[in-house]
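With one protein chain withheld, the remaining protein chains of the complex are depicted in position.
The block that comes next holds subunit A.
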Amino acid sequence: MPSVILRTSARPLLALMLVFSLYLLLRGHNAPGGGFIGGLFAASGFAVYAIAFGRRAAEAALRFTPKAVLGAGLLLALVSGLPAFLLGEPFLTHLWWSVLSTALVFDVGVYLTVVGAVCAFLFELTEE
């Protein structure tokens, strides 16, 4: 049984780490950061949660199965490259509307893919 300290802090830690992972994701726009590191950070939040409350609880906290999150990420990354075809540009040519861009969609895809992949590994390795 994990210590009281871990069990008490896991829940706020998960929330904080998720918020910070989003900050990292958005900061990656034009500074160090981005989908990959953000996704890793979010996944480590779930890792802390899984250590404190077990695999079932972590899976419930993620809501979707990690594989589905991974798939959604891949699909989002793929879709982000498609609008370029409408303008006759090559695949993955990113389009910008001031701060919003298809590159951001791509990065969100990377974020979800990393969260899904890392959580899939972690949950398989976590004993119930």
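Throughout what follows, a contact is a pair of C-beta atoms (placed from the backbone, for glycine too) under 8 Å apart; a residue touches a chain by one contact, two chains touch by 3 or more; residues count from 1.
By our rule, contacts and distances are computed from a predicted model.
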Hidden subunit of the complex - UniProt protein name among "Anti-sigma-W factor RsiW", "Na+/H+ antiporter subunit D", "Iron complex transport system ATP-binding protein" or "Carbohydrate ABC transporter permease": "Na+/H+ antiporter subunit D"
Options A:Leu6, A:Ile51 or A:Leu92, residue touching the unrepresented chain: A:Leu92
Chain not shown: contacting residue from A:Leu70, A:Val108 or A:Leu122: A:Leu70
Missing-chain contacts mapped onto subunit A: 65, 67-68, 70-75, 78, 84-85, 88-94, 116
